[in-house]
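Shown here: the complex without one of its protein chains, the others still in place.
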Amino acid sequence: MTESSPLLEASDLNVWFDLPDGGELHALRGVDLRVGSREKLGIVGESGCGKSTLLMTLMGLLPPSASASGSIRISGQEVLTGGERAFRIHRWKDIAVVFQGAMNALNPVMRIGRQITEVLELHDVATGPAAEARARDLVTLVGLPDDILRRYNHELSGGMRQRVSLAMALACEPQVLLADEPTTALDVMVAAQVLGVIDRLTRELDLALVLVTHDLPLVTRTCDRIQVMYAGKVVETGTPADVYHRSEHPYTRLLFAATADVHSGREELVSIAGSPPRLDEPVTGCAFLPRCPMAREECMTEAPQLLQVASGHAAACRFAGQKVRMS
Amino acid sequence: MPPPSSLNAAKVARRWLTWLRQNPAALIGGALLTAFAVLALFGPLLTPFGIDQRVGPVYGAPSPAHPLGLDDSGVDMLSLLIAGTRISMLVGFAASMVSVLVGGFVGVTAGYVGGWVDTALMRITDYFIVIPALPLMIVVATVWAPSVVHMVLIIALLLWTSTARLIRAQVLALKERVSVRRARAIGAGHARIVLRHIVPDIVGLLVATTVLAVSVAVFFEAALSFLGLGDPATVSWGRLIQIAFERTAISSGAWWAIIPPGLCIALVVLGSSLLGTAIQHAANPKAGIAHVSSRTFRIRPVPEASRD
Partner (left out) sequence: MDTHSVLELDSVVTSYRRSARDRNRRTRVVDRVSLSLRKGELLALIGESGSGKSTLAATALRLVTPDCGRVLFDGKDITHSSQRQLRGVRKRMQVVFQDPYEALPARSRVRQIIEEPLLVHGIGRSRAQRIRLVHQALERTGLSPAPLFADRFPHQLSGGQRQRVAIATSLVLDPEVLIADEPVSMLDVSARAGILTLLDDLRRDGNLGVLMITHDLSVAAHYADRIAVMYLGRIVEEGPARKVVAAPAHPYTRALLSVVPPKDPLIEVRAEPLPGEVPSFSSLPQGCRLVGRCPWAVGACVDTDPSLEPLGDGRSVACHRTGQLPARTISSRRHSHG
């Protein structure tokens, strides 16, 4: 795993959405990210934390009601400040995405083969017989038989469709692959198969993988590094072992404690009372404060920055690294 | 439209006004319809002259006293027009309401009960759809003695079919909703499920369809009157156009005898189409978020304040 130069790097990403009655939703509040070749980064969080918005921002797929600031560099080239024009140069050829409902987004009246060759033609990768040959290679790459090319969407199962989405994402040989809940809508066994394919491809194609999900055990098993998000910010980042065994953020600890685990016996599961803060109002102090068992007065005034706890491990809590009792 | 968080009348009114403000089409349509409705309601009080009152020569030209000129009997056109509004609007609204009531009932029954009832009702609906509307109306109007009530019924006779289909489709979808399944699981009877769980969700569609049907109904009323099948004792826009045609208004160059009523019909049709379509969109939950747009997201400079 090389740490030399990241294939995808984002700094201080902020995204706002215009609201119909005039206000703004501050969905991403200063997010950093870095992924290198053959590296699997897992972004994990609950609904509303901004993880999907983060992926959309990395692809430049924000709606017109959004505004963004910060920096996104793909293989060293800045894309965010260039806007849609800059993104279009890189989109799909350097960075591609597989969505959660991707399998439902396939064209129902076009054969699979045609849909893949269409992607290739649109991006000037190949045309005609060369495109067809490449399409055949792509479906083989994701572990599907050749005859899938002649089929239609409705003849395929969920797992097969998701693999087709994967094949289409890899059509232009991107270096960065983003995946937004790629297996959430699949049965657990099929999900395991698809994740196996993604894992294998990350190694075979030297991809940088960013995997967004709400499923904690999935990222601890699959990813090399994890970033936990809450209310639009990254609250902890580190290796799975760091984040599970040595977590320095109360939210991460509670989230793990709330997650069911078939292998760990019948321990009491915890639930976190309350809800995340509304992001259409400014947040003063720590966003997790109302739900935090370690809350102190100091947490109300200043929003905590990501504090380095150990090499590669940081947490956005003012008590990170200290021994503080959870009340 | 979002469900209410409180039933405060002022709040509800404010929400509607905001919606109107954001939907200029609805505003224009609503204004047009309201204007004509007011004219229809207060017609007799607003006519400057009587509709039987001869005030000048045959096809007198427009003048300051008579802005729309005079008709073939020397009667003030403006007064005739206002008087005609009443019948045209009455027939339009009444016919559309009857058609939506009938169509809604058929649609709910077919959609909810299903089975052979559904098949039978839909077959009947299909027969009515297949028959060309105007010829059928002409036949029925010829057989029946002309009167306003008959007009309403005749027009409603053929308008109910599209409503029936629309409502049936909506009911079929609603039947599968979790909240309906839940109601069944609780043990609620059919009447309760229909009245409390299904009808409230199709009211929006019913209102939209009613408004849209007004345009069709007014147009058909004009057509029937124009063909001489309307009530000869009443004045309506269609009748005005018919009289103008019969009494050689065109060759006399009396455009004021034909164009104003035609314009009124067009405006009502426009108004109800605009408003009806707007209500239809509002009644459609989650009508799709369009991401395909020529506009893109915006870039902001890095915030000056310290990183939050």
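By letter and in written order, the chains are A and B; residue numbering begins at 1 in each of them.
Assume a contact is a pair of C-beta atoms (placed from the backbone, for glycine too) under 8 Å apart; a residue touches a chain by one contact, two chains touch by 3 or more.
This is a predicted model, so every value here is computed, not measured.
Only one of A:Gly23, A:Gly101 or A:Gly196 touches the absent chain when the whole complex is considered: A:Gly196. One of A:Met110, A:Ala258 or A:Met300 touches the chain omitted from the figure, and that residue is A:Ala258. When the full complex is taken into account, the listed residue touching the unshown chain is A:Leu216, out of A:Leu13, A:Leu149 or A:Leu216.
If you put the hidden chain back, the residue from A:Leu19, A:Ala241 or A:Met300 that touches it is A:Ala241.
The chain not shown here is touched by just one of B:Pro64, B:Pro135 or B:Gly187, and that residue is B:Gly187. Think of the hidden chain as still there; on chain B it touches residues 2-5, 177-179, 181-189, 192, 196-197, 200. With the whole complex as reference, residues 46-47, 157, 159-160, 187-193, 195-196, 214, 216-218, 220-222, 239-241, 244-245, 254-256, 258-264, 266-267, 269-273, 275 of chain A touch the missing chain.
The rule is short, and it goes like this: only the chains that are shown with their structure count from here on.
Rounded to whole angstrom units, the spacing between the C-alpha centres of chain A and chain B is 50.
Residues of chain A touching chain B in their complex: 12, 14, 16, 21, 29-30, 60-70, 80-81, 83-84, 283, 303, 305.
Within the complex, the chain B residues that touch chain A are 18, 289, 291, 293, 295-303, 307-308.
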